[in-house]
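Only one protein chain is missing from this complex, and each of the others stays in its spot.
Going in written order, the chains are labelled A, B, C and D, and every chain counts its residues from 1.
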Amino acid sequence: MNKRKRKKWSARQSSKRGTVPGTPVFIGESRSEAVRIGSISYDRGDLVEKGALSLDDVHRPYRSEGVTWINVDGIHDLKVMDALGKRFGLHPLTIEDLMNTSQRPKAEVFPDYLFLVMKMMNYNDETNSVDVEHVSLILGEGYVLSFQEKEGDVFEPVRERLRASRGRLRGNGSDYLAYALMDAVVDHYFLSVERIGDVIEDMDDRLLSDPRSDDLQRIHELKRDVMTLRKAVWPLREAVGKLQKSDASFFGNDLDAFLRDLYDHTIQVIDMVESSRELLTGMHDTYLSSVSNRMNEVMKVLTVIATIFIPLTFIAGVYGMNFKYMPELDWRFSYPVVWIVMIAVGAGMVAYFRRKKWL
Amino acid sequence: MNKRKRKKWSARQSSKRGTVPGTPVFIGESRSEAVRIGSISYDRGDLVEKGALSLDDVHRPYRSEGVTWINVDGIHDLKVMDALGKRFGLHPLTIEDLMNTSQRPKAEVFPDYLFLVMKMMNYNDETNSVDVEHVSLILGEGYVLSFQEKEGDVFEPVRERLRASRGRLRGNGSDYLAYALMDAVVDHYFLSVERIGDVIEDMDDRLLSDPRSDDLQRIHELKRDVMTLRKAVWPLREAVGKLQKSDASFFGNDLDAFLRDLYDHTIQVIDMVESSRELLTGMHDTYLSSVSNRMNEVMKVLTVIATIFIPLTFIAGVYGMNFKYMPELDWRFSYPVVWIVMIAVGAGMVAYFRRKKWL
Amino acid sequence: MNKRKRKKWSARQSSKRGTVPGTPVFIGESRSEAVRIGSISYDRGDLVEKGALSLDDVHRPYRSEGVTWINVDGIHDLKVMDALGKRFGLHPLTIEDLMNTSQRPKAEVFPDYLFLVMKMMNYNDETNSVDVEHVSLILGEGYVLSFQEKEGDVFEPVRERLRASRGRLRGNGSDYLAYALMDAVVDHYFLSVERIGDVIEDMDDRLLSDPRSDDLQRIHELKRDVMTLRKAVWPLREAVGKLQKSDASFFGNDLDAFLRDLYDHTIQVIDMVESSRELLTGMHDTYLSSVSNRMNEVMKVLTVIATIFIPLTFIAGVYGMNFKYMPELDWRFSYPVVWIVMIAVGAGMVAYFRRKKWL
Amino acid sequence: MNKRKRKKWSARQSSKRGTVPGTPVFIGESRSEAVRIGSISYDRGDLVEKGALSLDDVHRPYRSEGVTWINVDGIHDLKVMDALGKRFGLHPLTIEDLMNTSQRPKAEVFPDYLFLVMKMMNYNDETNSVDVEHVSLILGEGYVLSFQEKEGDVFEPVRERLRASRGRLRGNGSDYLAYALMDAVVDHYFLSVERIGDVIEDMDDRLLSDPRSDDLQRIHELKRDVMTLRKAVWPLREAVGKLQKSDASFFGNDLDAFLRDLYDHTIQVIDMVESSRELLTGMHDTYLSSVSNRMNEVMKVLTVIATIFIPLTFIAGVYGMNFKYMPELDWRFSYPVVWIVMIAVGAGMVAYFRRKKWL
Partner (left out) sequence: MNKRKRKKWSARQSSKRGTVPGTPVFIGESRSEAVRIGSISYDRGDLVEKGALSLDDVHRPYRSEGVTWINVDGIHDLKVMDALGKRFGLHPLTIEDLMNTSQRPKAEVFPDYLFLVMKMMNYNDETNSVDVEHVSLILGEGYVLSFQEKEGDVFEPVRERLRASRGRLRGNGSDYLAYALMDAVVDHYFLSVERIGDVIEDMDDRLLSDPRSDDLQRIHELKRDVMTLRKAVWPLREAVGKLQKSDASFFGNDLDAFLRDLYDHTIQVIDMVESSRELLTGMHDTYLSSVSNRMNEVMKVLTVIATIFIPLTFIAGVYGMNFKYMPELDWRFSYPVVWIVMIAVGAGMVAYFRRKKWL
């Protein structure tokens, strides 16, 4: 499962080869679910929520209407995307990027709207791997479009807050809504990163005392997961940084502190990801060291047993020779003397190993 | 085969030593095919395609003629290149770079034209290596020159689109054509990178369970291939970035979003190349670990067998001694007792190893 | 214990998921102590110190009053923080960061005040690990707020100097007080860094001569501690650098040299941390080398003993054969001759090993 | 030999300690040859070449005279350098750098002239090492001075072109001559880099199949050579980059494309050097892996032989015991049965190893 997910993000781009640039083609895990479109329109006073909209119900809101948030679950239906693109005046390249799950996070300013690509991360406890989902936002005057690969609950808290009329959401414009959605995605990262961090630390604590043969494989997989996370967060940091500096007035000045906070959070996620990465590198070393230590121990046991008994066996061999003229064979106390010699040699060896701290 | 290709790109530069700078000399795999020149002239209405042009048929188009695209397959013929250079007013250093397959990707702005060097990449499934081809573009007012080392089909989709009058191509100027050609090359990278990525992942999945003796060699070769890819893509990213920022008006403002998209794609290729590289480094470590693990296992078997039997052999040796006075030899139950002792010693050893988890 | 501390800084962020951005939630080790608020108001002439203030006694000072320093021990009580936030006009995100112990060091300029997040470091000799404490400063006109997770003595020297009317403190404004508090924290770092440095050097000196089996584990733990320190100091350096360059007039020009000095000190701490880190990496290598050396020695002993006695045992075995027709068995001096041969073989082996420098 | 050369560049600087800054002292391999000065004066029409000039014949040319190129072979004669310095108005620090073979490549703009330090590289096939030579250029109005440590042929092609009146050389000013000389030096690098690259690749191809005991030493030496190359090329790149950007008008605008080309070439050399370096690092790993593999193989042979025969020897030992009451000894078919048992044990072992793929 791990592999399938990973491939999704990086391996289908070539299917577009030869098409006109700006031709939208869905690149991602193939899906058959119908696309679900829902919308919430609100201002400080009212809130209207609609689920399961048909394409015909979706249109670009007039400025006077407060804020309209249209959420699209499912980006694999070219017809839907094309229609939306036309109604909201999206650039063909934007539609292409919306549908391309291998597109890396970025922020792009168009004359009419701001386009933001992000990645959702879910640590999947069943497959022990990170699921990646392509999430995009479009922020225009008075509206926000959000696109997800499939239905999910990451935006649910924002919806809740809108319905409850809590917080600043209802009294602010579409820019604040866009910020709130981005914040929801970044907050979600903490969950994945902490989950993966826990897995890593549990393993790290066990590794020296009880290394298992599949640990190396597991470390390898975790490294890939962390790599996936990095590839989602680093460009996002860049994108958020760009939003902060952007001259275009999509974000009001009153949001400055919030964007800085968001930027801060992405850096914190990066910090955690990099720590995980360093830990994993350390764990690889630890694993190798513990294998090496174990080998050392094996060698010591072999050496101790062999070096004690090989000389003794030689002594026994000597007196197993069948020469006619071997005076010792006929002596009365040869046998006990030989035993004493053998015990002395053995004890000497043991003492030597004790001194060497091999025993 | 792998090696021959690699050398081509990096190893013939010295043959030019001592010549006047700006002296065009073909540097690359020697070829004997005739140079093939084809042209397509089009505007929104008409399209004229000519194949196998002779040198005399090629001339710099007047501005009024729409767009003319001249494609040259084969860059090893000095006479042809010189003639083209003169007719299109190319700088001697440009001609030198056109013919030098060891030239790295770059974008250079001349007063009259824009010069772009790229590398085509093909993963060759037969030799399991990456073939590199030197591709250059010259974008002037109303015309585009493209140069390839040999006939290839990477530009075919662009030709198709021109013929079919599809997309934006026909309605746009030479700058859009140049962009479309660059885009075709970069899109082609995905194919090579994904192909190599698949090879790497297949190997990675097998490596821990079933390492083969030539894996190290293979990892080594793959590393070189990835290195080749990196050397093609990193400078290209720089070049495309330069095009975006360039003040010279070779690219219209309406192409900004497209160039940004192209830049984005090169970064994505780089991301994938770097991931492959990290995976390969990890695989090298995995291979070494698995060799080390295997050694460990070998050592354990040796140790278990040796430490069990060496003491037993010693005991047998003792009673093989020929002393006259060895009371045990004459006892009635010595033999079974010795067997019991030996079995006990052996069983004790086995129990010890069990506890140590060596068995 | 080490682990618990480490987790604190990096692992609870996700508990905030789904809340409104700017919602203060305490993120950190849970505590039940009551929050303690103390204040010192002073000007060049007078100083009034109050301990255990109730929330009602705390209010934003008027500008004419000289400098007021309010220190809050305990940041886990939302009610207290909220009340303070309101009285001092703090941004909701500031309160959020004040209570979030996983927030990394930073400096943020708000219109009314300057907000600085730092980390206190204590090397805990009992648990042999670094304790991290979240410390924040708010510098406004005529007042400084300081927040600590629990009562501590790091600011005590500053208090002493205020009381004693020594130094520049009493004659300067709130900016100098804020600087003095930052300086106290950074000076405190030296203690932790030097303590950890001593532990590392002691271990390093012992490592080659007397490696212990838990050294690897210890190196691993020290690496984590150093990582924790790095994560506290690097962003602090950035924050102090920002203060230096900041246009906002929270720091008077007369403090320039002092801020530069503070910046210098953070760089010095970083230098020391990086040195520790390099030493630890070197120690890991040293440990592995010494394990490898030891293995080598073990192998040598085994080889010497085995290769000396195995041939001798063979010789003895030969004359232990029971063939009827073995002329040597009946010769008069066979036995001593065999001994001589065996001694010669053994001595030859020893000489060979001597030459190889294995003995 | 390798070592001597390397030391030259980095190890005699201290001999100047205590002297006045700007005191010219020759730092380099001591030489006794006489300094040879030659000159070529030319304009578009005429060319006058003089060899073996005496100091008195050398003087700074008047501007009207076209271009004068004075080449000095040998920089160890303080008197000569001083005299030249005076006649051409060189800064004392320039003379110091001219004579200091440990000076790294750089470009420095003085009011009257441009000073460029470069390094010549020769791969010496006899000593299998890279010889470094200190080469400096001084470009003034109407003249170029070039300094080499000893007579060499790297500038010969330029001379040839001047004599033959070929190319742009004769029609251009002293700036183009300086460029041509720099180009000659950089072109020469390709030779060394390719030569070293060939040596590395030959070795790399052989390494896995047939590692030799001195390979490690050789890799080590090659690493040093590559290090030497890097130290020559990296600062040169910087220097050429500086020339491109320099405001001072020593290079005419018509040379821009040429300087860019030169810059490009240095980057290409750097690329090749870095590739060599990466290859060498990979080869070190390969060597270690192949040593480790070999060890593994050795261990396997030992283990197979030992684990097959040790149990068999034990069985033989059992029936070599001399107990009076050993019923098996008297049985009729004991001996063949024991053989069968022993063969079965041995065959079982072999089968086990087969299954483990050790055989």
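Here is the rule we use: a contact is a pair of C-beta atoms (placed from the backbone, for glycine too) under 8 Å apart; a residue touches a chain by one contact, two chains touch by 3 or more.
All of these numbers come straight from a predicted model, not from anything done at the bench.
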Candidates D:Ala34, D:Ala164 or D:Leu302 - the one touching the absent chain: D:Leu302
Touch criterion as defined above, residue of C:Leu78, C:Val109, C:Val199 or C:Met299 at the omitted chain: C:Met299
On subunit D, residues whose C-beta touches the chain left out of the figure: 3, 7, 10-11, 13-14, 16-23, 91, 93, 96-97, 102-104, 106, 108, 110, 213, 216-217, 220, 223, 227, 231, 284, 287-288, 291-292, 294-295, 297-299, 301-302, 305-306, 309-310, 312-313, 316-317, 319-322, 326, 328-335, 338, 342
Residues in subunit C touching the chain absent from view: 156-157, 160-161, 166-169, 179-180, 183-184, 187-188, 190-191, 194, 197-198, 201, 205, 208, 257-258, 260-262, 264, 267-268, 271-272, 275, 278, 282, 285-286, 289-290, 292-293, 295-296, 299-300, 302-303, 306-307, 310-311, 313-314, 317-318, 320-326, 356, 358
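Operating definition for what follows: only the chains that are shown with their structure count from here on.
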Partner chains shared by subunit A and subunit B (touch criterion as defined above): none
Self-contact between copies subunit A and subunit C, residue sets same or different by half: different
From subunit A, the most remote chain by mean C-alpha position: D
Euclidean distance of C-alpha centroids - subunit B vs subunit C, Å: 42
Residue list for subunit B, restricted to those that touch at least two other chains: 292, 295, 299, 302, 306, 310, 313, 317, 320-322, 326
Touch-based graph of the chains, sorted into line, ring, star, complete or other: line
Pairwise chain contacts under the document criterion: A-B, A-C, B-D
